[in-house]
Each structure stands twice: as C-alpha cells, then as structure tokens.
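Note that this is a trimmed complex: some chains were dropped, and none of the rest were shifted.
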Amino acid sequence: MRAHLTRRYWFSASHRLHCSTMSPKRNVQTYGKCNNIHGHGHDYFIEVTVVGPVNSETGMICNLADLDTFVNGTVIERFDHENLNMLPEFSEVVPTTENLCVEIFNILNGGFHHAAIEKVRIEETSQNSFEYTGE
Amino acid sequence: MRAHLTRRYWFSASHRLHCSTMSPKRNVQTYGKCNNIHGHGHDYFIEVTVVGPVNSETGMICNLADLDTFVNGTVIERFDHENLNMLPEFSEVVPTTENLCVEIFNILNGGFHHAAIEKVRIEETSQNSFEYTGE
Amino acid sequence: MRAHLTRRYWFSASHRLHCSTMSPKRNVQTYGKCNNIHGHGHDYFIEVTVVGPVNSETGMICNLADLDTFVNGTVIERFDHENLNMLPEFSEVVPTTENLCVEIFNILNGGFHHAAIEKVRIEETSQNSFEYTGE
C-alpha cells in the first residue's frame, strides 16, 4: 500500500524577472510588468508531496515533524522575506516560479530521506501554479 | 527539465441538462433538478495545464501572456454570459460539464502551439470538478 | 452576552438583467453582458447571520437545525436550479443580487422567530458580494 502525503508551506519574497542575455526590449516583451526595475512580490504557497508505503505499525508514510523540520530548515528559512534575485541560486538563472520549483525540488530530493519526494507545486498567485516532478 | 503550468480562468453561464433522445421521465431520472425547463447557472472555473521544457534562457514553459490571449479569445469570450444550450457546440450534445471539458480541451489542443495542453479541469460548483486529458 | 452566528448555504440559478422600462440601448449600457438575451448563471453563496443572547443552559444562540429547516424550506428550495426572471418576486423587479439580498432578508426576517436576523450576505461570484441588514 503506497500513499501520498501533501504538506503546505508558504513564504513571502520579492523578485524581478530580467534575463541579462536579452535586450531591454526583449525583456519587456517577455516579462511585461514583471520586468519593472524595482521588483515586486508574492506570497508563495509551496506544496510538497511525498510518496511511499504506509508503515504498518505507525500508520504513516513518514513523520510530519521530520518533513517540517527539513522543509523549514532548507527552504522556508532560506527564501522567506528575501529578494530572490539577490540569492546565489538565481545569480545566473532568472527567478521565475518554474525555476524556483526546480530549485526547491532538487533541495528536497537531494536531502530528505524519510520518504520519496514526488512533486513540488508552487502557487505564485491565486491564478497561477507550477509543478515539477524531477522528470 | 519538464515542468507544468496551471492557469485559472472563469466564466458565468447557464445551461439546462436535457437529452432530446430520452423520454421526459428518463430525463428527470437522469438529470434531476438540472432538467428544469427554465435552466439554471454556474460560475465555471477553468484550469488549463500546459507542460513542456523550461526554456533555459527565459526560465518559462511558455509566456503567460500568450496563453491568456489564446484562452480568453477562444474560450472565455465564447462561453461567458451565455446559455450553453443555445451554442452550436451543444446543439446535439448535452452541455454537461464532462462535455464542456472535452470541448474546451479540443479547442485549446487544436490551436495553442506554445506548449502542449496537458489537462483541462473545470469546477462546476465548489463540490464538483471534472478533468479531461485527451485520452 | 449577545453573540452572532453565521451559516452558509448555496444554490445555483440563472438570471438576465433587463429593465423593461429602459430602452434596449440603456439596458446594455447599464448591465453590459448581463443583459444578454439568453441569460447566464451563478452559484450563489448565501450567508445568514443571526444575533441574540447565548442561552445559559444550551450554550447556543439558536438551534442550527431550526435555522437550516427554515432557510432550506423558504429560500434554498425556492431559488435552487431556477431562472430567477421566471419567479413572481422578480416579475416587476430586476433580479440583481442587491434585490435578491433584500428579498431573502425579508423572507427570513418575516418568518424566523428563534433569533433575530441581522444580515444576509450573498456572494454572486468570487469577486462580488452584497449585504443587506434591513436598514
């Protein structure tokens, strides 16, 4: 019996979408208002899904306390109340939510060992969300 | 790296569930109050999911502005504030949300070329939703 | 000790906004797409707030079962899966949500006697809501 557990977290951050290898004009065409020089911000909701067998004794896929400790320590504390453009992860990569999704999946997938990381989903706004599953 | 982008839209419409090849009695058995002669309505929330590689330069699967322009032009403007039963798409097909889902998937899949359409999900009410993936 | 209880209900209905004493042109100016001849629809969420002393024995303002029975019998069954324009209440009054709010407040205020009706709030869509308190 394999089940899935999804846990919801969130952080607030600012970013500016700007690609240094593209012309100013093409940056505006590509990112619109998201290219504004002073940046803007979002409340990012992060849903982490893990998958695995249900332990026959504890009845759990993994301990939520372990997942919370890991996600808070490696993701939320790192990105909360930051300007994403100033972080080393995004020094050469544009901080789109697609790239943020991949970055967070890789952090979790590389370090969390109590269950398999199946998916990271980020709601950038109430109208947009992004998912990455490591494919 | 392939990621998924889901964008949320909505429109208001009315419909009546009635199948012309079934008897009045069987229509009532099948559709209940949804068969009421004067129709009723919903706020339909449409979630369109596209899938594709994350462009290494722009950091995006596709440009949201392109997706919005296409969905608004071909779906939202077509169905918003309409009685679905009066539209040619539903002259011979009952406007259930299952059929609306298939119809919208086919419109998008046939015409949007910036990323692959993976799924159309419609919330008919806060208790019901439907998905179609082209299978 | 006076407290407030708010209970949430919903129904689906269709309507067309059209005022018979105004010209076709002014109807369009006033109601826009909501004036479309075939109508459209909404899922209306109704929040009924009652106010009163907390009974020192039962610990309740009024019995939820009594409120549900009354609201379901006089409001939800009356409006659910109907075209509002076809109902006698709206034969001479335009079925805007403002007017629907007043109509529902008056039904409840006139007939429910287990606690005072303080407010009726209707969410027409996720972006709009209306309130009436009997002023």
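Here the chain labels run A, B and C in written order, and each chain numbers its own residues starting at 1.
Keep in mind that, in the parts below, contacts are C-beta pairs under 8 Å (C-beta built on N, C-alpha and C of every residue); 3 or more make two chains touch, one makes a residue touch a chain.
In this text the structure is predicted, and so the values were computed from the model without any measurement.
**Student:** Count all the copies in this homomeric complex, not only the 3 that are shown.
**Tutor:** Whole-complex copy count, per this file: 6.
What we mean here is this: only the chains that are shown with their structure count from here on.
**Student:** If each chain is a node and each touching pair an edge, is that a line, ring, star, complete or other?
**Tutor:** line
**Student:** Tell me the chain pair with the top count of C-beta pairs in contact.
**Tutor:** The chain pair sharing the largest number of C-beta contacts is B-C.
**Student:** Can you work out the whole-Å distance between the CA centroids of subunit A and subunit C?
**Tutor:** Chain centroid spacing, subunit A to subunit C, equals 41 Å.
**Student:** Check each residue of subunit C and list the ones that touch at least two other chains.
**Tutor:** none
**Student:** Subunit A touches which residues of subunit B in the complex?
**Tutor:** Subunit B residues touching subunit A: 1-8, 54, 57-61, 63-65.
**Student:** If you look only at subunit C, which of its residues touch subunit B in the complex?
**Tutor:** Residue list for subunit C touching subunit B: 10, 12-15, 33-34, 36, 38-43, 80-83, 86, 125-126.
**Student:** Spell out the part of subunit A that touches subunit B in their complex, as residue ranges.
**Tutor:** Per the stated touch rule, the residues are 17, 19, 21-22, 30, 32, 93-96, 98-99, 101-102, 126-132, 135.
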